[in-house]
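Yeah, one chain of the complex is gone here, protein chain that is, but the others are all in their spots.
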Amino acid sequence: MTLTVTDLSVTRGALPVLSGVSFAIVPGEALILRGPNGIGKTTLLRTVAGLQPAYAGSIAGAEDQIAYAAHADGLKPTLSTRENLKFWAQIFGVKDVTHRVSEALADFDLETLADRPAANLSAGQKRRLGLARLGVTGRPIWIMDEPTVSLDTSSVQRFAEVVQNHLQSGGSAMIATHIDLGLSGTELDLTSYKTAPQQLDDFDGAFL
Amino acid sequence: MSFWEYANPRKFLTTSERVLPLVWGLAAITTLVGLVWGFFFTPDDFRMGSTVKIIFLHVPSALMAINAWFMMLLASIIWIVRRHHVSALAAKAAAPVGAIMTVIALVTGAIWGQPMWGTWWEWDPRLTSFLVLFLFYLGYIALWEAIEDPDTAADLTSILCLVGSVFAVLSRYAVLFWNQGLHQGASLSLDKEENIADVFSNPLYVCMVGFALLFLALVLYRTGTEIRLRRMKALIARERLEG
Amino acid sequence: MIALLYRDLQLAFRAGGGFGLGLAFFLIVVVLVPFAVGPQSELLARIAPGVLWIGALLACLLSLDRVLALDWEDGSLDLLATAPLPLEAIVTMKSCAHWITTALPLVVISPLLGVLLHLPGGGYLWLVISLLLGTPALSVIGTFGAALTVGLKRGGLLLSLLVLPLYVPTLIFGAEVARRGAAGLAVETPLLMLAGISAASLAVLPFASAAVLRINLR
């Protein structure tokens, strides 16, 4: 399923930050978002994930296709690694819960930590668990916001492999990141989409 | 020309600026005339003595306390349906005015209750309902103050106003059921024989109009303030965005 | 849906989940009341239904800020919002979990605390019934309040301020049932009203809570 974004404008705190963003992500490809801090990468990702409404433009092919991984991993400290994954698999209603969970554990080298409470994981291990969550959702489009934060070099390598496998099996991904993951796909620099400031005298409904 | 043109903040500001002096003036004159008439030129009631003069404050403020909430409800619905910013800001502007009106109604009622019922406070259904109404006003104002993003605040307070209205009505029935009460029936009504005498009702009508005009003036002025505050925030946010 | 309820229950019962806090709070309130009003058993018997209702209500209120805030902080709420479950179902499950972990134990223990307050013999049944019927409304209304204040720092006090006026009708009818039951009077009218409020809140408020949550998540 192709994700098509046309002429999208996104707002942060009622102010448009990016406008006229258009792209398409076909299965098997990844879109890497680039741009300086504060340009609106997170806002764009949240809008595409359906967490906030678009200011203008359209998003097609996103409904019930997206697994979203934010800065926060949504882990419960008192549940074990396996229980955390199992919960998300159940919430997303996949059929073979146990199988998918053990697959995801293997993908991110978490098998030895499977029964440890998430509270006792290191920051990098938590991040790996948060990313492993994407795999158990069964959703084809992965949207990731700075996924490699607090991962070491070998974990980043491993993560890149998992995403590459996901792409090869017909999935797609949209990633905001500063490092080069060597994935097949296109890069999109958001700097050119930055919304131009409006005229001050144009005192309209947005108070600007 | 459509009424909705005033939903444009700039249009609202210029128009309200033009009519406000008139509304302030009318409000001041009517309220003053009503209160002076009521205070100096009405006889004492045979039963309540001079305390009857309190109704010229008590009844109009109670009326406006309820009407202010109705206005907020209406403005909230307009915001939810049509998303006119001015509407949401008008609701925000009306809340403190409504809260003060509620306090006036409660305080005048309590002071009047002291010689009449022999107690400052009675858990009478009407007094209790007003106390609950006051709590609703407090919650509503506190929610506006607590939320940073103005659109989020407008959305959340509108929904609180809708839900709160339903529960306020429920509370009214619950309180009626819970205590039948000492409070007299409505002071003014169209079909009752025991309507209060004309000597009292005429200045009372003037006071009610005066309070309504005062409410209008306050809300128009405060909405203007809220619009400016909103624009100020937007400008500051934009400056920050430009770095 | 069941998975969400199951997880919330699991979290509540594990260490640090806060299960039992509400119960302890309820116990303490009820124990403190006789110290404050004096030990006369007739007086205690008269105020027992009201004290038990207020204690239960406050214990419910105390635990409300955990209903959604924890999931908000660790990002679960964002992730849940992108899940196939509608938000209405999510908030309903959250209210359910709150009711099971907080309100239900209060209902169960209330007759025991009734003994401490010399609740008259006929009152026990109606006390339990009124709490059983009324506490779901408290949980659902509380979830609405929690949804309103979920993104706010120090939202706890604001949450109480918003929720308490909304609790007024439930408290009045609930305590009335318990009081009339204890006095041996007819309870039908307040009982019907209480059931009506609970049913209506359960039916309507999840939509309001979900709408509020959607606004808070964006």
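Per-chain numbering from 1; labels A, B and C assigned in written order.
Everything that follows uses one rule, which is that a residue touches a chain if its C-beta (ideal position, glycine included) is under 8 Å from a C-beta of that chain, and two chains touch if they have at least 3 such contacts.
The definition used in the following text is that contacts and distances are computed from a predicted model.
Look at the chain that isn't drawn here: its UniProt entry, checked against "ATP synthase subunit c", "Acyl-CoA dehydrogenase", "ABC transporter permease" or "Heme exporter protein D", names it "Heme exporter protein D".
Listed residues B:22, B:169 or B:236: the one in touch with the omitted chain is B:236. Where chain B meets the chain that is not shown, the touching residues are 35, 39-40, 44, 49-51, 53-54, 57-58, 61, 96-97, 100, 103-104, 107-108, 111-112, 114-115, 214, 218, 221-222, 224-225, 228-229, 231-232, 235-236, 238-239, 242.
As a convention for this text, only the chains that are shown with their structure count from here on.
In terms of which chains touch, the assembly is arranged so that all chains touch all other chains. The greatest centre-to-centre distance from chain A, using averaged C-alpha positions, is reached by B.
Averaged Cα coordinates give chain A a centre that lies 37 Å from the centre of chain C.
Between the CA-based centres of chain A and chain B the separation comes to 48 Å, rounded to the whole angstrom.
Centre to centre, using the average C-alpha position, chain B and chain C are separated by 32 Å. Each of the following residues of chain C touches two or more other chains: 218. In chain B, no position touches at least two other chains.
Of all residues in chain C, those touching chain A in their complex are 3-4, 7, 10-11, 14-17, 71, 73-85, 217-218.
Per the touch definition, chain B reaches chain C in the complex via residues 132, 135-136, 138-139, 142-143, 146-147, 152, 155-156, 159-160, 162-164, 167-168, 170-171, 173-175, 177-178.
Contact residues on chain A toward chain C in their complex (touch as defined above): 46, 49-53, 64, 66-68, 70-76, 78-79, 83, 87-88, 90-93, 133, 137.
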